[in-house]
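Heads up: the structure comes next, in structure tokens.
Note that one protein chain is taken out, while the other chains of the complex remain in position.
For subunit A:
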Amino acid sequence: METLAQDLSPEEQFQARIDADIRIEPKDWMPEAYRKTLIRQISQHAHSELVGMLPEGNWITRAPSLKRKSILLAKVQDEAGHGLYLYSAAETLGTSRDQMLADLHSGKAKYSSIFNYPTLSWADMGCVGWLVDGAAILNQVPLCRTSYGPYARAMVRVCKEESFHQRQGFEIMQTLCEGAPVQKEMAQEALNRWWWPTLMMFGPKDSESPNTAQSMNWRIKRFTNDELRQKFVDMMVPQAEFLGLTVPDPAVKWNEARQAYDFGEVNWEEFWNVVKGNGLCNHERLQARVQAHEEGAWVREAALAHAAKRKAREAVAV
């Protein structure tokens, strides 16, 4: 080991640990670019949980039964919880929740574009759980083995709950598909709207994803965008068939040679358009977050002021 320490630069030692699948912990040395990439990725993930509460929150007050209302509220509450673990994980890299939120509110930090699409019917609660959470799980399960310890551990908790979310989404779809014709139409209509945007959740094509190679090398990422997108299609097409629904892509076809489904080209113009802030709900999602934060300022200030007064009184009493 001594020769190792002498012969290898900090970068080389760091990469050797990564290659040996040894977790990086907050106090370990790490390249600045690794730290920055992680802060960007984890905070983006935390923001997605936070903003992701809004499209489903839109249906909590209209859920069609007490049971559904209760499950949906619990699910959205889980997302708030995921946001908390992830902000905490990012804080171990030397940033603060206030800073991350400021970056979200200014538009500097991104969140998942999928939440810039509106939820228009009850079947959207099915599609968000089934497809959106399904895509999120594919993205996130490999992150349980990501190289940065606090992130990996946060993701283990997140993934457990996400699989429950996905099941409840599928169950909503199944109930609709086994219900009246009007319910099945509702399910198909929602699938038509959500299918392509969920394929976009895996990010740009590998050939246009400049960060992928470095992130794979650091084992922050374990699969490429296109690999995950293919996995998703292979998983979801049979599920849609099981439900009796049609995926809105005429190019979807089983390819015996590849042992995978062929599928059509994502509308990348739409993808970049929404990423750049021009989706239907970009403006209102961000506004809702900014408004909650600004309108909550006096509450946070009151809590701090009261805690300070109490501390001062206790100091006098002692």
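Convention: a residue touches a chain if its C-beta (ideal position, glycine included) is under 8 Å from a C-beta of that chain, and two chains touch if they have at least 3 such contacts; residues count from 1.
Keep in mind that, in the parts below, contacts and distances are computed from a predicted model.
Not every chain of the complex appears here, and the one that does not is recorded in UniProt as "Phenylacetate-CoA oxygenase subunit PaaC", selected from "Carbon monoxide dehydrogenase", "Phenylacetate-CoA oxygenase subunit PaaC", "Cytochrome bo(3) ubiquinol oxidase subunit 4" or "Thiazole synthase".
Among A:8, A:33, A:74 or A:251, only A:74 touches the chain left out of the display. Listed residues A:14, A:34 or A:122: the one in touch with the omitted chain is A:122. Taking the complete complex into account, residues 50, 53-54, 57, 60-70, 73-74, 76-77, 80-81, 83-84, 87, 122, 172, 175-176, 179-180, 182-183, 288, 291-292, 295-303, 305-306, 309 of subunit A touch the chain not shown.
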